[in-house]
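With one protein chain held back, the other chains of the complex are shown just where they sit.
Up next is chain A:
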């Protein structure tokens, strides 16, 4: 925004100049004026954003930036107060979530949603789309869906092998480890043959040993021609696999750029560390804190006097001295995660 000296002004993915809300050469998702308010809080207020097709795009930002809410809006799990967005040219605004998924835009969840009391294979088969046997009446006649089911099982087995879950095929999903559930959720999403895979914090709670294989799987999606959009806090992962990074803060898209340079963008630094993170507050704390303490004591004494016999409520005056310190602290760290 303010300082773009380190950010290249052009990029092969971008049509025109690089910047927040810039036009892409070949966008798969285009969103305009998407606003979601919760009471007085505006959680998402995205003026314009485009997701490049066939690439891995990371959506980053501090906690509470509205990344997951934006995800929910795009996939129909939440409804915006206003806004339009399209996926592969057709409008998806206010389309129910299951229809969004059928169009090829499939998501995973921050808190993994494996279906515990179904086996791993059943979890996978649930992902397959257009199943004849999913109609109430067709379900009664096995010959109608037997062949399709067999084909789906075969495809599920291939995916399970690719995600190294084939040994767990007949186990209940509830018996898998957290990382394996992430893998299962991703594999299940692939069963529906999506064109856009949206991963909400794919690395959250995954043990480091699995991280590399998960990263490879995400990169594999791109190699298979899919577009990936993911929310992530882990900057290593963002740098490692993404082709493009979109930064959100306080509901807005504040910066965009390639992963190599995005972290130098002034807007990103401000979003993560606060605009005044490099202002030296040392002198202020030494002198002024003492002064504030003094003022607070005086105020409390006055209050006690005014109350006379009653015991004054002391805590009322105490928060004041802490105020400058709280302001100085960085609000959130990117590694931290909300649970």
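The rule is short, and it goes like this: contacts are C-beta pairs under 8 Å (C-beta built on N, C-alpha and C of every residue); 3 or more make two chains touch, one makes a residue touch a chain; residues count from 1.
By definition in this document, contacts and distances are computed from a predicted model.
Visitor: Can you pick, from "Amidohydrolase-related domain-containing protein", "Branched-chain amino acid ABC transporter permease", "NADH-ubiquinone oxidoreductase subunit 4L" or "Monovalent cation/H+ antiporter subunit A", the UniProt protein name of the chain not displayed?
Guide: For the chain missing from the view, the UniProt record says "Branched-chain amino acid ABC transporter permease".
Visitor: Decide which residue listed in A:74, A:101 or A:267 touches the omitted chain of the complex.
Guide: A:101
Visitor: Using the touch definition from the top, which of A:9, A:23, A:142 or A:236 touches the missing chain?
Guide: Once the missing chain is taken into account, the touching residue is A:142.
Visitor: Can you work out which residue in A:41, A:161 or A:174 touches the chain that's missing from view?
Guide: Once the missing chain is taken into account, the touching residue is A:174.
Visitor: Which chain A residues would touch the chain omitted from the figure, given the whole complex?
Guide: Its contact residues with the unshown chain are 75, 77, 96-99, 101-102, 106-109, 113-118, 122-123, 125-127, 129, 131-136, 138-140, 142, 145, 149, 172, 174-175, 185, 188-189, 191-192.
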